[in-house]
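And then chain A:
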Amino acid sequence: MTSKLKKILVLGVVTAGLFPAMTVFGGSNPVHYLKAGLSEEPKTLNIWLASDRWSLSVLSQIYQGLITRHPETLELTPWLAEDLPVYDPETLSYTVTLRDAKWSDGSPLTAQDVAFTANLIKEFKIPRHFDRWSFVKAIEVLDPKTVRFVLETPMAIFLSRTLATPIVSKKEWEPVAQNARNAEKPLTALINHEIKTPVGNGPFSVKEWKEGAYLFMTRNPHFFGSGQKIGGRVMGPFIDGIIFKFFGTSDAAILSLKKGDIDMFWWSVQAGYIEDLQKDPKITLFKNERSAMYYMGFNLRKPPFDDAVLRRAVAILIDKGFIVTRILQGDGARMDSVVPAGNKFYYCPPDTVWGEGLSRQERVKAAWWLLKEAGYSWKTPPVNDAGAVVKGRHIRLPDGTPMEGFTILTPPADYDPLRAMSGTIIQEWLREFGMPASAKPMAFGSLIDQVKVRREFDAFILAYGKLSLDPDWIRSFFHSRHDKVRGLNMSGYHNPEFDRISDESATVMDENQRRERVCRMQKILMRDLPYIPLYTPKMIEAVRNDRFSGWVNTLEGIGNPWSFCVLKPEAP
Partner candidate 1 sequence: MALLEVEDLSIGYQTDQGILHAVEGVSFTVDRGRSLGLVGESGCGKTTLGMAILRLLPQNGMVLKGRILFEGRNLLELDAEAMRRIRWKEIAIIFQAAMNALNPVHRVADQVAEVILTHEPETPREVVRVRVEALFDQVGIPRSRMWDYPHHYSGGMKQRAIIAMALALNPKFMIADEPTTALDVIVQDQILKEAKRIQEAFDIGMIYISHDIAVVAEVCHDIGVLYGGHLVEYGDRESVLDTPLHPYTRMLLASFLTVKGKAAKVSQAPGDSPDLVHPEPGCRFYERCRYAKAACRLEPLRYVAASPTHRVLCNRCA
Partner candidate 2 sequence: MELWRYARQRLFQIGIIFFVILTILFILFRIAPGDPVSRMIGPEMTTEDAAHLISQLGLDRPLWVQYVYYVKNFFSGNFGHSFHYGRPVIEVIGDRLPNTMLLFTTSVMISALMGVFLGKIAAWRKGEKTDTVMTLLALVTHTVFLPWMALILIWIFGYRLGWFPINGMISEEVWLNPTSGFFAKSVDVAHHMILPLLTLSLIYFGSYLLIMRSAMLETLKEDYILTARAKGLTEKVIRNKHASPNAALPVVTSVGLSLAFSINGGALTETVFSWPGIGRELVFSVSNNDYPLAQAAFLLISAVVLVSNLVVDILYAYLDPRIRY
């Protein structure tokens, strides 16, 4: 054997020998670190900048809100608050009493912290949060454990949305805020402030962040929930820490999971891997509903989609079942109202489900009939005189002008291949019908710019991935008030009746009355179709079952604070 070859072999043996030796560490006391795979690295630990789900996943272990939702009933459950606050209609105010909680640095959580957080948001107009606090007139600290919020008007979302705001420590943030106030651009200074080890009061706190590789969190000894029973569960955490590993690609993460390098992959598993993972006895898959809406939106401000009849015809032509079974590989549900079906309280089945249960041919015939009645015509109609479905050509609007070519904007394939694919398939369906449609995937930033800022578009496919359970967003998405540049009403939908009901719904404080309004709103929307809801994907998560157990299933999957608080190591 040549000496070179020997050297290589020796090196190989040394390398191979080192690795098994390294897997055990921590000494005699077994420590249990959960290793969770994230599909991307968190961008920041600054809670006011974080908007990506990876940062939020990590931060949700640290910063806590006053109120949360129960995993099974989805009812509001006190979290940092001792009890659900009581509304006083006289003074338009809520009074909240805090639990005995401590920050991870050991100092107590006080009403001052809560007031500080609220005032910080209001003062700096912090994006994503400010909207929920703008109607809060005053925050009064009654005593170290009690705080009172005075509203300007009754607002239904206060409990579920506003009080879910993560509370930050005044001690940590006051100096930052002070610096930011003096900066030329206060908000920029605030969100660009770098935080290495955030002080929170959640179950875990950051120990080390190795950029590009992992983020290591250890159990927060001061976690307020430890040993307490909240939501019917005794809180831990019973594990010593979490190591978040970052994977840029799913293949690597799935491989790590199979090999046991990680215990959980906090991301929806693609269809292709599922069969393989199901076969693995050491891996358990969880399928959960998501509170998401994937939809096709239209520009109602200009022809051709200013005509509701045409939108209805498109809705008939779109085979949501096909999209769900083919593109989503069955891991999702067709969506027939803007509220996801998983949101059991507010979901209302619509009066008409367009094209339900029809075959491709029947869809074409139904859409053709509908449009023909409305005055549309074709050079070659999609249904010929013998009543057979053929390829339609050159549809003409009721006024006789040919329909101009239009584009369906979708996010690019690298961002979401499924939506890009749906766009292409819808394009093909519409073309068969004689509509000059072309799907155009577009970089996300450009797409948003086109739809929200320039508002030059015909149709688009977008999604809301994490809709809050309180459907207040329906109002934001479709109220004519929000039809402006960068506004949320991207379709430009104007309906005075809808506006009135939605404004009403915002201030109705009784849940059931509110639900009735929301139902009416849903039915109106499904008649007018400014958006065609397409599908809600399922959240499919994979974990190893040989090291930890006790995952809590809820809407949006097992990756929730409840899981991490009650997860227990398997007995060795």
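Keep this in mind: contacts are C-beta pairs under 8 Å (C-beta built on N, C-alpha and C of every residue); 3 or more make two chains touch, one makes a residue touch a chain; residues count from 1.
The candidate set was assembled so that all candidates are chains of the complex that A comes from, given by their letters.
Note that this is a predicted model, so its numbers are computed, not measured.
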Problem set entry | Options 1 or 2: the chain contacting chain A in this complex | 2
Exercise. Can you name the residues of chain A that touch candidate 2 in the complex?
Worked result: 14-15, 18-19, 22-23, 25, 35, 41, 43-44, 46, 49, 51-52, 125, 127-128, 130-131, 185-188, 191-194, 208, 210-214, 216, 243, 245-249, 251-253, 255-256, 259, 261, 412, 414-415, 443-446, 448-450, 452-454, 462, 464, 473, 476, 482, 484-488
